[in-house]
Structures are given as C-alpha cells and as structure tokens.
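These notes concern the structure reproduced below.
Here the complex is missing a single protein chain, while all its other protein chains stay put.
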Amino acid sequence: MQIPAADSATAAAVREKPALQRGELSALDDATLRAALRRMHLIRKFEEVAEQSYMRGLVHGTMHLSIGQEASAVGSTLHLRPDDYILSTHRGHGHCIAKGADPARMLAEFFGKETGYCRGRGGSMHIADLTTGNLGANGIVAGGLPIAVGVGMSIKAQKQSRVCMVFFGDGAANEGAFHESLNMAAIWKLPVVFLCENNKYGMSMDIANAMAVANVADRASAYGTRGITVDGNDLPAVAAAAKIAIDQARQGDGPTLLECKTYRLRGHSKSDRNLYRTKDEIEAWRQRDPIRRLQDELVAQQRIEARELAAIEQGAQHEIEEALEFAKSSADPDPAQLTRDVYAG
Amino acid sequence: MQIPAADSATAAAVREKPALQRGELSALDDATLRAALRRMHLIRKFEEVAEQSYMRGLVHGTMHLSIGQEASAVGSTLHLRPDDYILSTHRGHGHCIAKGADPARMLAEFFGKETGYCRGRGGSMHIADLTTGNLGANGIVAGGLPIAVGVGMSIKAQKQSRVCMVFFGDGAANEGAFHESLNMAAIWKLPVVFLCENNKYGMSMDIANAMAVANVADRASAYGTRGITVDGNDLPAVAAAAKIAIDQARQGDGPTLLECKTYRLRGHSKSDRNLYRTKDEIEAWRQRDPIRRLQDELVAQQRIEARELAAIEQGAQHEIEEALEFAKSSADPDPAQLTRDVYAG
Amino acid sequence: MPAEVITQEAGVRQLSYAEAIREGLGQAMEADPRVFLFGEDVGVYGGAFGVSGDLLRRFGPERVIDTPISELGLAGAAVGAALTGMRPVLEIQFSDFVTLAMEQIVNQAAKIRFMFGGKASVPMVVRLPGGSGTGAAAQHSQSLEAWFAHVPGLKVLQPSTPHDAKGLLLAAIDDPNPVLIFEHKLLYKTKGPVPAEAYREPIGKAVVRRSGRDITIVGASIMTLRAAAAAEKLAGEGIGTEIIDLRSLRPIDFATIAQSVRKTGRLLIVYEGVKTMGIGAEIAAMIAESDVFGALVAPIARLGGADSPIPYNPSLEKASVPQEDDILAAARRLMHKRKR
Partner (left out) sequence: MPAEVITQEAGVRQLSYAEAIREGLGQAMEADPRVFLFGEDVGVYGGAFGVSGDLLRRFGPERVIDTPISELGLAGAAVGAALTGMRPVLEIQFSDFVTLAMEQIVNQAAKIRFMFGGKASVPMVVRLPGGSGTGAAAQHSQSLEAWFAHVPGLKVLQPSTPHDAKGLLLAAIDDPNPVLIFEHKLLYKTKGPVPAEAYREPIGKAVVRRSGRDITIVGASIMTLRAAAAAEKLAGEGIGTEIIDLRSLRPIDFATIAQSVRKTGRLLIVYEGVKTMGIGAEIAAMIAESDVFGALVAPIARLGGADSPIPYNPSLEKASVPQEDDILAAARRLMHKRKR
C-alpha cells in the first residue's frame, strides 16, 4: 500500500479527471483502490462464510459481524505501514484482514483448529497476527485502549517511527478505559490513533441515549487533542482522515480521536432480535453499503471498469472458498496440550 | 443557611453599598457570612489540632489536610440544604464540617474512639455523618463519583428535591470513574454537582503534566453538560457558582462540573517533602489564604467589624479545644467487637 | 410472565432458570417500589441472556434501566442507590466484566457499613452470568466467585436450580447487605419446578440433593447437576453418593458439609473455577482443620478447573472444566483410596 502523496500514478489520475473527482478519491492511485476494494470484499465474504458456518452448526460460540463497516476497517488502515500496530475489538475480522492477515488462518481459528492464528485457543474474539502487527482482537469492550497507550510508550521509548491504531466502538467510549487512555496518550503525545467505529449502537443502546454529545470525537477536546468525525462508509474519506491522524502520530504530534460513522447491517451477535431498531433504518443504511458505494463511484469516475469489479469480487470469493476448505480440513488441537501455553519460558 | 435571593436582609445590604460590593458578596447576608467564616475557622483549627496531635504521636495512620482550601468546602456547601447529600474525599475534613458535622465526634474518630462518627473503625479517611447527609469520605481517589450517580438515581426515583454534591480533586479527574460518572449523570440529568477541588497537584504530579487541558471544567463539554471554573479561594465567588449548579440540579437540569481552583498549603500527607513545588509557590498561595481574604473584604466592605472577627475565631478555637478534650477522654472500642458490624441484619 | 414460557410437567409448574429469575425480579418490583433493575442491555434487548425479557414493558424505563457500558460506574451507582433508600439489582452482562467493578464492590459496597461503624447499610444485588461451555473463550467464560468469598462484607450465591435461582434472588433483594449472585449461562434454559408465589430460600444454607453412605460430593451451580448424573452411575456400581449443593459460598454452610463427611468419610469437592484457590480449597481446609478431619477415611479430593484460561475450541473447553465423566472418575478413584 503506497502513500499517495509520493506516488506519480496518483498525480496522473488527478491530472486526468480534475473536475469530477473529489480530493479524497483522487489521492488514491488505482492499485491502492483495487487492493482496498479486494479487501473489502474479502472481509464481506469472510463474514458471510463465517455466518453460514455458524448457522449450519459448524462452529460454536458467538461472533460479531462487521458487515456494512468494511470501509472503516480498510480505509483507516490503508496508510498504515506493515510494521505499524493495530489493536482490535470483538468485531474485528475486518481490521484483521485489512491489516493483512490470511483469511484461511482466521477461518481456521474460527473453526477452533490448530492451524488457526491462535491454535484454536482464542476463536473469533481473540484473533491476533503478530506478523502483520495485529496485537489482537479483544473480548473486553475498550480493552484495547489502555494497551495502545503502552504500545505508544514502547514505540517512543524504542525511538521507532511506528504508529499504533486502536479500534473501538461508540459503546466503548463510555468506559473509563477510554478516558484514562486518551488522557495518557495526549499528555505524552503518543503515536496512537484512536479509531472509533461509531455504528450508532452498543449492543442495543442507541448512542443518543448513551452519551449527551453528538459525536464521539467531540470528546477529544477534553484531552486537548484532535477529534475528527468522518463518514465511515466512504472509503476515500476515511482513508484521507486516517492519513492525517497517522501522519501526525508518526511525526510526534500525538494522538487523534478519529470517528467513523457507520452501521452494522447484522445484529450485534447471534442472539440479536433487532428489537432496538427499525427495519427501515437498517434498509436505509443498506443503501449506503460501503462496497457498493465505492464501486459505483469508481465506475462513475472511470477509475475502474465494471467487468474488473466482477473479477475483484470473484478473486475474493475464491480466496475465501479456499480458506474455508483449509479451515475445515485442518486438525483440531490436542486436549493433552491444554495448559501448554499458559506460561512462557 | 438561607438562600439570599429570598432574603430581605440581603436586599437591604445590596441597597446600602451598591457601588462597592460585588454581586457575589452582596448576595450573602450577614448571618450567612458570619456562619461561613466561623466554619472556615472551625475547619482550619480542626486541622491544626489534628496535625499537632499527629505530630505528638497521639494518633496513628495518615491524614490529608485541606488547610488553604476552606473557601471551597464552605462556599460550595453554603446553599445546600440539610437533607442534601455530600460525598467527600481523603481530604474531607472541610466538607464534613461545612455540611454540619460535630468536630468533637470527628476528632474522636481521628483518635480512633468509640464516640467517633465511625466508632473508631474508619478514621480520618472514612468519616461519614449520615444525619447531616454526609455519605462519607473516601480513601479511593474518585471513589465517590460513581456513588454519586447512584445517589442521583435514588433521589430521582424517590421524586425527592434533594441534590448530591460529590467532591474530588484534580487528580481524580483522570480516573475512569470520573468519565463514567459524568456521562451517566449527564444522560440521565441527575441532580448531582461534581465539585472538583483543583489544588494544582495530585499527590505530587502537577496538573499541567497530568492533563492537557487548562481546566478540569473544560471536560464538561465531553458530556454535554455545564462546566464552571471559579477562584476556589474566594468564598463568595464559590458560593455564587455553587448556587447556580445546585439550583439547576434541583430543577432537573442535570449535573454541573464545578471546578474550584485552590491550593493545599500543607503537604499531601505526613510523608510529603514538597519536592515537587517551590517555597515561593507555597508563599504566593499563602498570600491568597481564603480566610484572611474573606475577612479583609468583609472589613473593607464594612460588612463586619474587626473585633467581631476575633470573636468568631475565638469561638471556633474554643469549640475545637473542647472537641479535643472530648476526643481524648473518650473510650477506645472493644476489640472483642471487631467483626460486629461487618454485616447488617 | 408470558403464558408460553410456563409448561406443565407432572402437574408441577416448570420454569426455566432464566424465567424463574425474571419472575422473581418481577415480583420484587411489584412488591417494593424501591427495587429496580439496571445494567447493559437489560431493557429493550431483554438482557444478553434474555433474563429480563419483558420486564421493561411491564415496569417501564425508570425501573428497568438500560445503561452505558460503564461497569465501574454501574457498581458505584448501585452502592449510592442502596445507601440512600433504594434496592438496586445490577446485571453485569458477563461475570468476567466484574473485573472492571472490583473497586466499588470490594472497597466500597463490602466495607462501607464497617467503615462507618455500622451506621449504614448497602442492600444491593449484583447478578453475574458466569461459567464456560458456550464457546465464548477466555474473557467470557470465567468462574470468579471464589474471589468474592474472600471478601468480608459480601454475600456470594450460586444457585443450581430454577427454584433456588428465584428463591435466593428474592432473599438477596431482602438482604440488607451487598449480595452477588453468580448465575450459570448453561443453566438459563434448564427447567424445574418453581412455585408461583414470592418465596425466599435462606442465604447461607446448603441443601443435600441426594443422600448416600459412601462418598460426599460438594458442589454448586452446574456442578451439582453433573455430580447428580455421575451419582446415578455410581449407584449402579453400588456406591452411595451424597450430594451437597452449597448454594451460598459466603457464608458457607460448613455444618451441612461436616455432617455428611462424618457419615461418609470421603469428600470430593467439584467446582468450575480454577482449582488452585477455588472454593474447594476453603472447604478442604475447613475440614482439614476441624474435628471432621478424624472421620476421613481417605484424603480429600478436589476437582476444579484446569490451570489455564478457558480455551475456545470445544474439546479443549470441555477438558478445561470438570465434566460428568471427570466427576465419575474422581469419585471412583477416591473410593479406592485409603488414609495412609
């Protein structure tokens, strides 16, 4: 993934269609956009397969799908470098794939297999892929935020030029952990991006009832740091906002609270009966599906041809099908090794 | 304690010296001012006696003195009603006396006696006096804030017209409990006044290093509620600001984050060597001693005569001396009753 | 209580564990305006495990209160409400999240009465769905009840049947002290007879679920069900098992345990929490330091959770906490042991 400013293809694109294209889109070159689109499809298809597997009783436990939130996961991480860190949430498949994890090993984890990222110990809510800088999903709402502070301290102490992006939801913004973490990151100017995916609900509580401010990012002022709110279903917009936050973090300008307003099209988890929202609301957001939106814009702006779109989607479909085969055919862990990895050393 | 607006004596005072007196002062009638001054003296002398007793080895443990912060304790509670609640802190002697507790029973508690407010079980950090609505000091920084939320819910559920004022320090404003409590009080419009005594330091950390905003009250905006910062060493100003907050809480307009900027003239506790601040700074704040300031203003404004001041101070002195006798001469608790009050019922 | 959830079996009204709790909550709220339920998603969602169900509809949003995700704040809110005349019932969505609320529960709720010299009380109830077996992995499957049994000022309950789930809840709401109720997620759908009226089960009293001469198995919550299944098989082998359902971990009913062990001479303690420092440690220690010590004909046996977090994979997960077969095997082993 390249940083567009330093990229001549982007410059060319900007030259070609200056009148039509908004800056957020023209800032991204074709290769980057194709890769982003592919990742959004990968996430969507990964979760659809996960959902089906769950429905068919092939996996147990629970899962939290981010279908409808793909632009926020992919857009926010688009300008991260491979060695930058992320910390993710219970709704973390998207972040994980966006940061470069292999969907096959993720699905294997979902199936509880020894080939999974956590050797079947963690499951959907705890996937981590240290090789791509993914320090793990988290089952505890706001659990990743204090950890991000430590990662930021670590980056600073080691004089690295890395950045840590920590994801969390609107509901998480009412946890004490949010407050303590934002404050420490701000006073120490840590290289952390606090990425709030505001999908309007906690599990069932409307953010309008859970906090008395309109935007989560409004809270940045309480820490003397930057807050940005962006349309989280608009990939180029998310990428542009994230780029600012990432660059500032990397330059030593401290944290940003970046809020992506988005929506989860599925229920909170398997047990959700959607009692807290209307069908109309869900439908309205379905119309703003981030994948379709990006595709439509790319075609309208002649950045990509319609038949290429199909190829990208099929490529993703194929990868996920293979991933499913891998997951299914992998071996279960050995119960005799239950306590093997409790302690290191 | 009367609410000045409804008081004709005040109105008379306002008429008499309109050009000289600022509104915050003229809003307080003479009786109220005398009572407030007496309480400030009581607090000061209580703590001086506590300190001496400690130095002489008459009491063990630790203590946190609020010498220099008396205006904030007395001013903020001046317009509370007897049945309003307060929740206090480790530095809570002032709040306790201001809300009407008997210094003799407080000192007895400090001496660990059976006649103390907590029968010697709690000590300086846990004095509570339920008869005056004092729900207790707290040894945990920010420990009272979540409790205040529940008190607010309780007042609302019981359709009472009470208010709960919860005290905390600048350091406490970085605890997660602060965030969760402010948020809940705001969304539910609870009758709570969050009274921050910003004395510039936690135990040793300068607020300038501990948070990146200039005022604790700046954080109110993160909860969509009111924030007020006031000179905490100026009793009439504190009382006026608190009156607004109390009235709004009582009227169902929800919480206010009211910050009193003040200073503790003593160290954090007995072990403090004042390494984190300068003698000059302490001296500069000594010049702003809230008791002397109020006295000077009252004399200058001819609201009180100088010799009356001496009488008020002597009265307080006398009361504390008697309190000390009471505390010293009271009996110790019986160790055989150690576990008696662990459970109710 | 919607009609469809009430089924009839052998003439006794059967309710699920979740329904029994809901019925108890409803009756408490009907009888006492001071009682209210609050917590994350207890309202419109009906609770993460469906326990509160239709209570919001019945009692309205002032008594069934959806809250932000703020566990520490919520626990503190319960303390404040309890201190000033209310009877709050707080649901912590998964017991694992109580790790965020320890300060208010342990430093405030448990200690306030004592610290204030007996002049206040904190009558609050915290409901905590706990336990493993749902594939929810390490941060959503813990059994942390033993921690609270270490804290003077608290009471700690672990009901195993719908009957006790309701009766202990109502007793907890009446109790003037902070009471924590650890409910087991796998039990929510189990059914059993539940009287329709509002009844109380005594806090601090164990019950003998099955009588037997040869071996005493002490457990609580779901472990008593697994022990009962194992006991059936042991009976087929001619072994008489006495099963004691603790119900309360603090206070603990030592007399009932002692009486049984005096009779059988053999004690197996089964619990889902991590074996080390789990509740079985305390029970074993109480026996080992008492007169009953001399009545033992074999060493005490404990069967507890593995020394690991709860894993996600289903077979690993099963292997990490005592199952019926493990209890059976442990009981058999114990029958073959003698004091040396």
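Chains: A, B and C, in written order; residue numbering restarts at 1 for each.
Rule of thumb we're sticking to: contacts are C-beta pairs under 8 Å (C-beta built on N, C-alpha and C of every residue); 3 or more make two chains touch, one makes a residue touch a chain.
Computed from a predicted structure; not experimentally measured.
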Among the chains presented, those that the missing one touches: A, B, C
With the full complex in mind, choose from C:92, C:151 or C:203 the residue touching the hidden chain. C:151
Can you tell me which of C:18, C:42, C:56 or C:72 touches the chain that was removed from the display? C:72
Given that one chain is not shown, which residue among A:61, A:75, A:143 or A:227 touches it? A:143
Can you say which of C:41, C:103, C:201 or C:317 touches the chain missing from this structure? C:103
Sole residue of B:68, B:94, B:171 or B:290 that reaches the chain not shown, by the stated touch rule: B:171
Which parts of chain B are in contact with the chain that was left out? 59-62, 109, 112-113, 118, 120-123, 125-126, 138-143, 171-172, 174-176, 202-205, 209-211, 271-273, 275-276, 332-333, 335, 338-339, 342
What is the set of chain A residues that contact the non-displayed chain in the whole complex? 85, 87, 116-122, 126, 128, 130, 135-136, 138-140, 143, 145-155, 157-158, 164, 176-177, 180-181, 183-184, 187, 339-345
Where the missing chain touches chain C, by residue: 72, 96-97, 99-100, 102-103, 106-107, 110-111, 114-115, 137-139, 146-147, 149-153, 250, 252, 273-274, 276-285, 287-291, 293-294, 299-302, 306-309, 311, 339-340
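The rule is simple: only the chains that are shown with their structure count from here on.
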Using mean CA coordinates as chain centres, what's the gap between chain A and chain B in Å? 47
Length of the line joining the C-alpha centres of chain B and chain C, rounded to whole Å: 42
Between chain C and chain A, distance of the C-alpha-averaged centres to the nearest whole Å: 38
Sequence positions of chain A contacting 2 or more other chains: 174-176, 209-211
Listed in rising order, chain C residues that touch 2 or more other chains are 67-68, 70, 72-73
